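Missing here is one protein chain; the remaining ones are kept as they sit in the complex.
Let's turn to chain A:
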């Protein structure tokens, strides 16, 4: 296990490096000099040159990239073009909203999807099997921000149970208030995420229900829940866990979008604002942190899969790598 983790960590570092390079090049290849974002329309050529020198966009691309990498290595993500504040601290300040939102939504969607998926698979042709299948079909087909708008309209504007947006000024100093602000966003993301997870769980559970080993266990006198618990759960978990990394990444993205619906001061609203203002250092910083999160989620999911399924551990070289 340790060599595997070591190899995967190295790979993760290499991936992050390459991803930052891709990100950097993509942003620089786009038409328009970042300096334009800083200046008003009537700027003189001298002013433009001065700004270009100041932000370093007049130097060769490789030099820009290396200096950015060097600063990133010491966790310095640069300063925002617009606010002139360092990007790193602002990102960490906003993570206190986005990380709880993502993890809470992910946990809730798992807690909903696993039992519901098994129930839907139990009698796929029954009315509740068809109903659950239909609901999950619908859940993956609607945009996450729309669910957010509907929930906000019903639960905060109509019923006035929860705040429609915003986040306490002092973050988590008042946990109840912070949780109340996060309740609707978490419900929104969790609804959409559990809809897609249910489909994976249901399909994995159907495979298990079809399997010979489960039939043998039943023939030997095991009850269906007992056989499921002892043999089915672990087997069904393997394909589901393999998509969890990607699902966690999608949850993060859902959180990014939903933050705009509920006016939450998280990473997502920071990114959307940076896009609108062409604030390159902020875009780069947020996307690098986001990519790291996605890569970590993938590593976690693959490791969890190996813990659950010993067959994967025995293969020499651990599959592709």
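Here is the rule we use: a residue touches a chain if its C-beta (ideal position, glycine included) is under 8 Å from a C-beta of that chain, and two chains touch if they have at least 3 such contacts; residues count from 1.
By our rule, contacts and distances are computed from a predicted model.
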| item | value |
| --- | --- |
| Chain not displayed: protein name in its UniProt record ("Acetolactate synthase", "Putative tricarboxylic transport membrane protein", "Cysteine desulfurase" or "ABC transporter permease") | "ABC transporter permease" |
| Option touching the unshown chain, where A:19, A:119 or A:300 are the choices | A:19 |
| Touch criterion as defined above, residue of A:77, A:236, A:249 or A:301 at the omitted chain | A:249 |
| Sole contact to the chain not displayed, among A:2, A:141 or A:173 | A:141 |
| Contact set of chain A toward the excluded chain (per top definition) | 15, 18-19, 22-23, 26-27, 30-32, 124-125, 129-130, 133, 137-138, 140-146, 149-150, 152-153, 157-158, 203, 206, 249-250, 253, 257, 260-261, 271-272, 275-276, 278, 283, 287, 290-291, 294-295, 298, 320 |
